[in-house]
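These notes concern the structure reproduced below.
All protein chains of the complex are present and in place, except for one that has been dropped.
A, B and C are the chain letters, set down in written order, and residue numbers restart from 1 in every chain.
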Amino acid sequence: MTQQTLEHPYSKYLRQGMIPHIWCPGCGNGVVLNAFVHAVDELQLDLDKLVVVSGIGCIGRIAGYTNTDSFHTTHGRALAFASGVKLANPELEVVVVSGDGDLFAIGGNHFIHAARRNMGIKVICANNFNYGMTGGQQGPTTPLDSVTTTSPYGNIEHPFNLVHLAAASGAVYVARWTTLHVRRLTQSIKKALQKKGFCFIEAISACPEIYGRYNNMRSGLEIMEWFKRASVVESFSDPAKAEITPDRIAVGEFVDVEKLSYEKLLHEKISKINEKAMEQVG
Amino acid sequence: MTEKKELEASSVEEEPRIGVYVCHCGLNIAGSVDCEAVAKFAATLPHVVLAQDNRYTCSDQGQEGIKKDIKERKLNRVVVASCSPRLHEPTFRKACEDAGLNKYLFEMANIREHCSWVHLYDRASGTEKAKDLVKMAVAKAALLEPAEEIEVPINRKALVIGGGVAGIQAALDLADTGYKVYLVEKEPSIGGMMARIDKTFPTMDCSICILAPKMSDVGHHPNIELLANSEVAEVKGHIGNFTAKVLRKPRYVTKDCSACGECIKVCPIVAPNEFDVGLATRHAIYTPFAQAVPATYIIDMNLCLNKEGVVVCDKCMKACERNAIKYEAKPETVELEVGTIVVATGADVFDPSVLPNYGYGKFMNVITSLEFERLINAGGPSHGHLLRPSDMQIPKRVTFIQCVGSRSDKNGKLYCSNVCCMNTIKDSLLIKEHWPDTEIYVFYVDIRAYGKGFEDLYQRARKAGVKFIRGLPAEIKEDKRTRNLWLFGENTLQNELYKVNVDMAILSVGLEARKDSEVIQRLLTLSRNQDGFFLEAHPKLRPVDAATGGIFFAGCAEGPKDIKDSVTQASAAAARAGILMAKGKVTVEAITPITFSDKCTACGLCTKVCPYNAITLNKDLKRVSIIEAACGGCGTCAAECPFGALTQSHFTDKQILAQVDAVTECDADKKVVAFCCNWCSYAGADFAGVSRMQYPPNVRIIRTMCSGRVSPKFVERAFARGAAAVMVTGCHLGDCHYINANYQTQKRVEKLWKKMEQNGLRKDRLQLLWASAAEGEKFANKAREMKGIVESVTSEEIEKARKVFEKALKND
Amino acid sequence: MTGKRALLSGVHFLNGDVACAEGAIAAGCRFFGGYPITPATEIAEHLSQRMPEFGGIYIQMEDEIASMAAVIGASYSGLKAMTATSGPGFSLMQENIGLAVMTETPCVVVDIMRGGPSTGQPTLPGQQDVMQAKWGSHGDYGIVALSPSSVQEMFDLTIEAFNLAETYRLPVLLMGDEIVAHMWEKVVIPAPDKIKTVNRKKPTVSRDEYLPFKPDEDLVPPMACFGEGYRFHATGLTHDEHGFPKTSSSEVQAKLVRRLCEKIGGNADKIIRVEEVMLDDAEVVVVAYGIVARAALSAVRKARAAGINAGLLRLVTLWPFPEKHVAKVARKVKAIVVPEMNCGQLVREVERAAKETPVYFISKLGEDPHTPMEILEVIRRNC
Partner (left out) sequence: MIMPERIKHEPLDSKDAKRPKAEIHLIKDQCKGCGYCIEFCPKKVFEESTEINARGVHPPKVVDEDKCILCDFCTTVCPDFAVFVVERKDSEDKKT
C-alpha cells in the first residue's frame, strides 16, 4: 500500500533528478509548482512549446524543475526576457513564474509595461511577503508592521496590492489565491494558459522558515491556518479593495476580459506591411 | 391623521344639536317600553333639539325623516334608540351621510336586544333602562367627532410562503389572475408532501404525475418569481403594503446548471436522501427528486468538503460542462414589496419514535406511512417493490396501525388528522393491486370515510379482503430471529384480545403543526390554536383569512387536510387576496387611536401591548406614531397609556366616561356598569335578547370594540360615582378578534382586584366574563348573579369605593 | 531584387546609423529591442520602419535593461537579435551583457559612443567606453568589440558582428561614435548573394543526448532554441554542461569561466582584424581606431610627404585586443603614437604590447576629434 509502486502522476512534467527541490519544508513554492504542473497536465499542453522563465529568488528555481524549455534570468528581468522570447516565436506558450520582490521591486517597471502592452505572457507570482532566499528582507509586498531582517521594528512601507496593480496596468486576467486554495489556483492557471494576452495570477505562498518565523507563524501549517482564517472569496470584486491585512485576504478572480495581445497586433501589422511590400516587388 | 385633526377643529366651534329617534320596532320595543315617555325624556337631555318616537325608524320614511331633520333642523348629531348597532348602525350611518352629516356623528342606543326583549314583563324598569340607555347615547353623541376613513393603496403583488401543493395552487391562481407572485420555498424544490406520495385517494391517480405539471407551470410562469431554498426572515408593514425580507440560501450551483447529472456521478460523498425519508441515498451535490423545480442542482454544504471557498475536492466542478458550480456562493437577502400574503407552510408528520410500545426506530420492519409511500412508489428506493427493510423480501402479511399520533392527548395529538384513514385504505388497495394475496390488517379507532367517493373506496378495500379490526394494538413485539412482528391488543367490537403475527407494520402517522410555525407566527403576528395550527379570522365566515389584514391561509398550515381540500382552500385564499388587490385600495374604519404628543413621554408601553405592532416609538421626538392601516382598532393602547396621551377615535376616554357618568347619575348603587366587546360579549348579550332570555334590568352595557379598550379608569370612575358593581366582558382568551388584546384586559382587571382587596373592597363587585357571541345564556346568568351581588353591597361599601377611587372623578 | 522588401543593394549616400541598420538587416537580424538615446536613435527609427518589411520585429522596450534582456530572449527563440544605444544605456545593459555572456547568447550590441561620464555630451563624439566594453559587466569573460571608422564600415562591421556572435555564441559589441553615426558617406551595399552571413551551430544529437553547454573543439556549444523540442535549461548561475545550477562547485565554476574567456582568447587569430598602412619601413606608427584613425591616416600621409617614415595600424577589432599585431610593429619602430578621444584607455593595452618601445598618447575630449596636424606634430617630435 504505502510502498512506492508507481511513478508520481506528475513526474513526467518534472526534470529527472531535480526533485526533491531545494525549498524548505512547507514552502508554498512547492504547492505553486504542483498547481502549475497539475494545470499543464489537465490541459495536456505540448511541453515542447512551453517555455518557463523565472527570475531570481527561491521561486526562481522553478524553471529548473519543469521539464520544458526554461530560462533563469537575472534579477527582475524575467518579463523583459520573456517578451523577447514570445515576440520572436509567438507559437511558444511563455510562462513567467517569479516572486514578489523579483516581479514588483527590481522588476516592477518591466511588469507594468508588459501588462500595458498586453504581451502574451502568463505570470504566476509566488508572493511570500519577503525576500526568502537572501534571508528574509522587507519587500514590496511585506505587510505593514511585519518584522523582517531589514524591518526589525516592524515594516512602515505600504505594500503593493498586486491584483490592483496588475488590473490597473492592463492585464486581461487577474486572480489571487493562497496555496491553501491550490485547486482554485490550478483552475486559474489553466484559465490563464488558455487565454491570449497578459495574465497575472498571485499565489499567496507560505514562507514558514523565514517570514513565518519572524511573524509568529512557525510552521507552514500555521501560515495555512492564517490563510484559512483570513481568506474571503470575492471574485470580481473591486481589486482596489483587495488589500491584504492580517485578518483579511481577499481571494478570487478579479479580471477576465478580452483584449488583442501585443504579439497578435504586431504580427498582423507585419503581415499587412509585407503584403504591401510584396506588391511593390511584383 | 392631519386631515382628521382639521375636522376636529372645525367641529369644535359649533354647539351640538342632537336629534333623538326612539323606535317602536312595531311592538318589539313598544311592547315592553314606553317609547313616547323615552322620547319625552330624551327631549330634556342637554343639546337635544329634537326627540320623537316612530314605529319603524329603519323604514324609508323613518330614514327620510332623519335626513329631513338634519337639513331643516340643522342637526349635527343623531341618536337612534332601537335595535343593536350590529344590525342597523350601517343603515343609519348611511342615512346621515346622505344628508351630509359625517357618519361618525351618529350613535345608537340598543333598547331592543338589551332592553325590551330581555325585560318583556317589567315595562316600568324596561322604560327606565331605555331612558338610561338613551341618556348614555346622547351623552356620548354630544362628544362625537367627525372622522374620515383613510384609504390605503394595495400593492398588487402577492407573497406565497410555502411551495407545497397549496402554495403552488395559490401562486398559480394569483399569477393567472395577472398578479405578480413571489413563491418562497424553504426546501431546494417545491412540491412539498404531495411530491412524495405515490397515489392520491380516492381516485388513485399518480400523485407526482398530476403535481409535476403544476410545478413546472410555477417554474415557467411569467408572473411567478420562485425563490426556492429561501426563508422569510422579516415581514414589516401592513395590509396592502408589506415588506418581506427573504433570505436566499446559496445553492452553490448557478442557473447555468442543465441538470445533466454528471456531477453526482463523481461526487464522493454519499448520504441519506431526505426526500425518500432516508430510504435512499444521495450525494453532497444532488437534486431532491427527478421532477424537482427548480431543476438546478444544489450542494449540501454540511456534507461537501469545500467549506468557505477552500476547494478540497473539485470533482463536480470539473464534471460540470456549464461551469455552474460556485462553492463560494454566499447567502443573499432580497426585499419584496407585496400587498397580500398567503401562508401555505404545510404540516409535519408525527414522529412515532416517541411511542416506545410500537418500537419504531427499534424494529426494522416497523415503518411510517410516509416511508411506505416511498417504498410503494415506482420512483422510490425499491422501485415500487414493497420490501421490508430487514431482509428486502416482499412481506406476506402487512398491518396498518391507525391514529398514530392522532386522537390521543397522551400518545400525540387529540385531534383527528383527517387524511390517515383514507390514506391507509388507499395504501392497502395498492398492496392488493400488486400482490393480491397479501394479508392486510388495519387496526383502527373509527374509519372516517366522510368525503366524496371515500366510502366507495373503503368498501372496495373490504371487498378486496383487507381486514379492518377495531382497537389499536397495545404493543408490538419483534421476533428477534425472523424480525417478524407480534401485535397485541383488544378487538373492541368482539371484546376479545388479539395476537397477530405480521411481516411488516405500517404506522399511519398523523399530521402536526410544523415545528417552525412559531417563526411565521411571530413574523406575521398571527395566532394559532391549541394544536399549533394557524387560526382563521372566523371559523365559518372567514375561514381562509388571518385576523391580520391582508394575510390568508392555504393548506395544512391552517389544519390537517387532504390534497383536494388544500387545493380548494388555496384557490379560496388566492381569490380573497385577489379581491383586495383588484380593488387596489382598502379603507380602514376611523377608529384608530389619536395621539396627543404633548402628553406622550415616549415610555413605549403602548408599543408593547399593540397586537399589530402598529405603533412605532420615536425616542428622540419623544412621541409615538401610529400606522393607521396596520392598526386593528382594538384600543388597548389607549387603555394602557398612563398619561392619557393616546385615545381611540369614536371610543374616546371622554365619550366612554360620559357614558359611565350617565349611567351613574342616579341610583348608581343599584346598577351594574357592563363593558362589552363588539365581537363576542356584546353579540352574546344581543343573542340573549334575540332568544328572549330574561335577566334583571339593572345592567347598563357600554360597547367597546375590544375588552382591551377598557381602561382601569373607566371602572374606577364607575365605582367613584357609586356604582354597585362593574362587569368587564370579552371574547374567550385566544379567540380575541384583535389577536391577543384581551390578555391585557385580564391583566388590568387582576390589577384592579388587587387594588380593591388592598383597600378592603369586595372584589366580586368587579366581574370579568369571557362570553362568546353564542353564549347568551352565559351572559344572562352572569347578569342574574350580579343582581345578588348588587343587593348584597352595603351603602358603606359604596361610600368606601367612592373614597378609594375618588381620584378617578376628575377628567385627567 | 528591387523594392522595399529587398536589401538596398547598390551605391547609396547614408549616415552611419542607417548604414548600421541596413547592415543588421543584411546580416539576417530579425529582432531589434531598444530604447531611444542620442546618438543611436536613428538606428532604432530606421529599423522600426525596415524590420517589418522583412517580417522582423522592432520593439521599443521600457529601458535599456529590458532591451538587452529582450534581445537575449529573442535570440533564444532563434532570431538574430540586436540592440543599439549610447553610453548611459550601455551602462544599463552591462547586467544583461553579462547574462548573455554567461548563457552564451548570440547577439549584437551597438554602442555609439558620446562624451561621458553619466549623461555627458549627447551630441559630441567620444571613445570613452572602450574599456567598459571589455570590463563593463562584473566577472571574467571574453568579449568581442569592433570599431568602425566609416559609414561603410558601420554597414560591413554590423554584418561582421552578427557573424562573430553567431559563430562564438556571445554578445558582440559594435563600438561606433557620434561622428561615424551621424556622418553621411557613400555606402556600397553588395548584392545579397555577395554578403556572407553565418548562422549558429545547431545540435545534431537527440534530446536525451543533448547537453546545452557542452562545447565542441572550438569551445562553442551547439545551440538549440526554445520550441525545438530539446527542453533545455539555461541560467545566469554557474552551471554545468546540462545547464543546471552548480553554485557551490569550484571546479564547475573554473571550467565554465575559463572556457568563456578561452573561447575568445583561443580564437583571437580568427576573430581579430586590423588595417596596416605603410608599416614595412615605418619608424613611427600611429595606432588608432574609429573616426580618429581617419585623421591618423591623413597625418601619416602628410608625414610621408614630409619624408618621415610613418605608418598606421588601424584596429578594427578592439577586443580581443590585437596584441600580436601591436607587438610585431613595436619591435621595428622607434615610437608609437596613440590618439584617442578619451583620457587614455586603449593606449594602456598598446603600452603593454609595445614593451620598451615608447608610446606617445594624444588625448582629445569633447569638441572635434584630432586634426591630422595635431597627430603629425607628435609624429614629427618623435622621429
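Going forward, contacts are C-beta pairs under 8 Å (C-beta built on N, C-alpha and C of every residue); 3 or more make two chains touch, one makes a residue touch a chain.
No experiment lies behind these values; they were computed from the predicted model shown.
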For this session: Name every shown chain in contact with the chain that has been left out of the document.
Result: A, B
Problem set entry | Sole residue of B:272, B:356 or B:604 that reaches the chain not shown, by the stated touch rule | B:272
Problem set entry | Hidden partner chain, touching residue among A:221, A:240, A:257 or A:278 | A:221
Problem set entry | Residues belonging to chain B that touch the chain removed from view | 187, 268-281, 288, 305, 312-313, 315, 349, 351, 353, 360-361, 364, 367, 370-371, 381-382, 387, 389, 392
Problem set entry | Touching residues on chain A - with respect to the absent chain | 1-6, 8-11, 14, 19-21, 23-31, 33-35, 38, 179-180, 182-183, 186, 208, 219-221, 224
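We take it that only the chains that are shown with their structure count from here on.
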Seminar exercise, completed: The larger set of C-beta contacts, choosing between A-C and A-B, lies at A-C
Problem set entry | Identity of the chain that, by mean CA position, is farthest from chain C | B
Exercise. Roughly how far is chain A from chain C, going centre to centre by Cα mean, in whole Å?
Worked result: 37
Exercise. In their shared complex, at which residues does chain C touch chain A?
Worked result: 1-6, 30-31, 33, 52-53, 55-57, 59, 61-63, 65-67, 69-79, 81, 95-96, 98-99, 103, 225-237, 244-245
Seminar exercise, completed: chain A partner, complex, touching residues on chain B are 308-312, 314, 317, 327-328
Seminar exercise, completed: Residue set of chain A touching chain C in the complex reads 15, 18, 47-49, 51, 53, 61, 63-64, 67-74, 77, 80-89, 91-92, 109-110, 113, 266, 269-270, 273-274, 276-278, 280-281
